[in-house]
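Structure provided below as structure tokens; questions to follow.
Here the complex is missing one protein chain, while the rest keep their positions.
The block that comes next holds chain A.
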Amino acid sequence: MARNREGLVLVLDVGPAMHSVLPDVEKACSMLLQKKLIYNKYDEVGIVVFGTEETGNELAREIGGYENVTVLRNIRVVDEVVAEHVKQLPRGTVAGDFLDALIVGMDMLIKMYGNAQKGKKRLCLITNAACPTKDPFEGTKDDQVSTIAMKIAAEGIKMESIVMRSNLNGDAHERVIEENDHLLNLFSSNAIAKTVNVESPLSLLGSLKTRRVAPVTLFRGDLEINPTMKIKVWVYKKVAEERLPTLKMYSDKAPPTDKFAKHEVKIDYDYKVTAESTEVIAPEERIKGFRYGRQVIPISPDQIETLKFKTDKGMKLLGFTEASNILRHYYMKDVNIVVPDPSKEKSVLAVSAIAREMKQINMVAIVRCVWRNGQSNAVVGVLTPNVSERDDTPDSFYFNVLPFAEDVREFPFPSFNKLPSSWKPDEQQQAVADNLVKMLDLAPSAKEEVLKPDLTPNPVLQRFYEYLELKSKSTDAALPPMDETFKRLIEQDPELISNNKSIMDSFRGSFEVKENPKLKKASKRLLRDKPSGSDDEDNRMITYEPNENKIDMVGDANPIQDFEAMISRRDKTDWTEKAITQMKNLIVKLVENCTDEGDKALECVLALRKGCVLEQVSFSISAFALKTFSNFFFHGVFLHM
């Protein structure tokens, strides 16, 4: 087995109590194997099931005992058969002993690899750990487990136990469960072993790390407090998005008779001098240009190279600050973890001291980092403490990137207090909301935290691999519907809803919403159809729909709109003049005809004046007004004009 290969034994509980969740176990394991087929196809896998009627394992044959443990598959390179196999796990009939099964699995790993391949041997147990284990021939169970754990540690086997308990009933089991949990804990403290407790099928799917990525350090070097004090640290990615595999493009151009066709597609980039011409330049004849106002300024690679911002590798402390100064939503990227160099005991201590004290007094550190020499930029980020809960794990920091001044877009939003009161909840509504926030609880103290990111699988990946499997069997397989288990992720939990039905109902009742009636379908579409960002140079201060812009008369009905529309017409130059003349005439008419329309006349005068200012037409409004209104008592109005 080569360096970067893993030997894995799945130890699966198929006893009667597990039957209800076995479909999910099958899904999780099949996903794991599918990914191995794609990403780690030289990995080797064996499968052990326990709780079966029959017994079939080497230890039973050699020394007896180890009943109801069946080796479904010996450790072999992963292949399509095993991916198939794991989807049809047998349904067992007896309550199995997980310790027996673990020993069988361990024995397989040791026999296969011996002492080699430290850290590359993995034992994965999935059980409800609710069945009693047999007493050992000699000594206590604790002794026995400690011995096994030490053996596992010595052999460099990693162990993970996923304990699935959805709805355990009956207190008869309580003692057994307590004992089993205790035994599993013994593994954790004596070997590289972790136990994950899950309650829902969704968490079960998420609990099995299905993608094996060799951890690589991003940085090894000094965390510099000041030039005299440096702490040796290693930095890894803590979070990195797992994506769909990159699918290659396929060409069907080759004739079907061509047995050697590769069906590959090459992407070519041509750099054309102009869109029309066929003249093409070589990539190295191009030069980068950057916008400067309207122009594009070419900057040669040499100029960039000599002038650009230069960095030196290192992590430098800028200082500490109150944790409350760093709001959570400022974290910009996926997260790194900064661990002390494991070979430097003093660094482990220094990190431990700072991390623990940070947690104690609620402070965080601000650091400036350059991970590689010559990196194009420095990053500023925040170190937050990651105080280990396990005795054998060193304390460390999480590192999150913070934004630069340029990254922040300061847009003001109305304060909630300043909104009209009809938009704000009253006391009763607030109480209803409080109740909802309290009761629609995903982290009840007695139970597992629901939808914990650490245990929530990616539904899209799950679906892709499922589809891939189907397609491998039949090329025209249809896309399977969304897996039921994943409903818990995209919809509210019906149980939670029904338990809180009255709260949900009163929330619905208290907060009525309705479609805005003013926003008719047509206007919605209008909104949509309006091309965005059109900065209409010709748009006047007053804008109208273009079709309305063809007004050529100041009418009686809407004189002001007509006037404004006319004055803003740009198709001929004399519209302005025409508009003004017509407006004047209309005002005179209004004033002469009817005294009630004095207000309207006045509005018209104001519009006329505004139009004149806008159009830079010199026009003595007072002279006009005086002439027109000489018979009327309007002086109060004109004083302020």
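The rule we apply is simple: contacts are C-beta pairs under 8 Å (C-beta built on N, C-alpha and C of every residue); 3 or more make two chains touch, one makes a residue touch a chain; residues count from 1.
Please note the rule applied: contacts and distances are computed from a predicted model.
UniProt records the chain missing from this view under the protein name "ATP-dependent DNA helicase 2 subunit KU70", selected from "ATP-dependent DNA helicase 2 subunit KU70", "AP-4 complex subunit epsilon", "serine C-palmitoyltransferase" or "Brix domain-containing protein". For the chain missing from the display, the contacting residue among A:V77, A:A116, A:A261 or A:M553 is A:A261, taking the whole complex into account.
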